[in-house]
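What you see is the complex with one protein chain gone and the rest in place.
Take a look at chain A:
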Amino acid sequence: MIETAYLKTDHLSKEIKRQPILKDINLTLRKGAIYGFRGKNGSGKTMLFRALCGLILPTTGTVEVGGVRLGKEISFPPSVGVLIENPGFLNGYTGFKNLKMLAGLNNLINDDRIKESIRLIGLDPEDKRKYRKYSLGMKQRLGIAQAIMEEPDLLILDEPTNALDSDGVEEFKAVLLDLKAKDKCILIASHDKEELDYLSDEIFMMENGEITDKYHLQGVGQ
């Protein structure tokens, strides 16, 4: 099978204040697949994700998304959804209103699509409760809904199942597998081995900013 790379890094390295944060990362990731990244805290997963989004520029090496080099031809991937940290939702707004405010920045989707994303992840789009009344798990679900609502080609999720209950994890898995079937390129970082093994087509192990090991799982969750 001929696989076309959607996201590619070539000898990607990053130093911050002369400290190596990422070391010689070489990835070739395609659409229609889920990639898991596992490693201890501080192993470089989040930094790698930031580099893949164009948020930090490589010290050496390159990142290409859809055949276009980040930081050279474009600053950021053309279609990307992320959950890297708390999206800073407004406490006084409902979940729907918070997402509508973000979606209004690029006007790619309408209210129905926003509501559908909220519903997909197990929340009620008509819920009138303000964000401040949400539980931790609900806040995390809304963060995931924010990342998937525009159906981006590249989806990057850092510890997405933190604070989710077992129902939430199951709903999340179903959403990801659906997006994978829609030919999206999905990257997840998680501590949870079982969950990553279930979802991922390929797992990358990270330590001290390096990919130390990788293994194929051939999409167990399918």
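FYI, a contact is a pair of C-beta atoms (placed from the backbone, for glycine too) under 8 Å apart; a residue touches a chain by one contact, two chains touch by 3 or more; residues count from 1.
Keep this in mind: contacts and distances are computed from a predicted model.
Enquirer: So one subunit is absent here. Using its UniProt record, which name fits best from "ABC-2 type transport system permease protein", "Fe-S cluster assembly ATPase SufC", "Thiazole synthase" or "Cytochrome c"?
Expert: Of the names offered in "ABC-2 type transport system permease protein", "Fe-S cluster assembly ATPase SufC", "Thiazole synthase" or "Cytochrome c", the one UniProt assigns to the missing chain is "ABC-2 type transport system permease protein".
Enquirer: In the whole complex, not just what's shown, which of A:48, A:80 or A:206 touches the removed chain?
Expert: Once the missing chain is taken into account, the touching residue is A:80.
Enquirer: Looking at the full complex, which residue from A:4, A:107 or A:166 touches the chain that isn't shown here?
Expert: A:107
Enquirer: Which candidate, A:94, A:146 or A:190, sits in contact with the chain we can't see?
Expert: Only one of A:94, A:146 or A:190 touches the chain omitted from view, namely A:146.
Enquirer: Contact with the hidden chain only, please: which chain A residues?
Expert: 16, 50, 53-57, 74-78, 80, 82, 84-88, 90, 92-93, 101-102, 104-107, 146
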